[in-house]
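Each remark here refers to the structure printed beneath this line.
The complex appears here minus one protein chain, its other protein chains still in place.
Should a chain be cited, it is by its letter among A and B, assigned in written order, with residues numbered from 1 in that chain.
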Amino acid sequence: MLLAEISGNVNVIGYGIAALGPGIGVGLVFAAYIQATARQPESAGLTRVYMFMGFAVVEALALLGLVLAFALQGGS
Amino acid sequence: MLLAEISGNVNVIGYGIAALGPGIGVGLVFAAYIQATARQPESAGLTRVYMFMGFAVVEALALLGLVLAFALQGGS
Partner (left out) sequence: MLLAEISGNVNVIGYGIAALGPGIGVGLVFAAYIQATARQPESAGLTRVYMFMGFAVVEALALLGLVLAFALQGGS
């Protein structure tokens, strides 16, 4: 008897959710930089470093999820 | 009888959800700092400490989820 023909790995679901928040967060950081730079072009150099810093730390959360999906292989 | 051919570790799902909120929250903090610094560059030094404080406490929530995913290995 075959109840359901589902295969796959739930780790992919986990990474998918881990990419959801940082996907929005990195977008917020870049959106703020774009709007701030358009309004005060002379501030572009001052805030650029914080844009890259914010991008890096938020993106890292998603990449940690990618690493974790490989590290915690279930079952065996 | 094989009900479903699913493998993996639900801890990855747990970390994924734990990274969702902080991913948005850290993005909000950096976005606020970028916009505030562009509008009032003289406030950059005053608010920088709060940006890092906010970043640290929000990021910690996601990293606690990462620790918990390794700490609570189920089953065995």
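Definition applied: a residue touches a chain if its C-beta (ideal position, glycine included) is under 8 Å from a C-beta of that chain, and two chains touch if they have at least 3 such contacts.
Model, not experiment: these values are computed from the prediction.
Residues of chain B in touch with the missing chain: 1-29, 31-33, 35-37, 39-40, 43, 46-47, 50-51, 53-54, 57-58, 61-62, 64-65, 68-69, 72-76. Considering the complete assembly, chain A touches the hidden chain via residues 10, 21, 72, 74-75.
The rule is short, and it goes like this: only the chains that are shown with their structure count from here on.
Centroids built from CA atoms put chain B at 10 Å from chain A.
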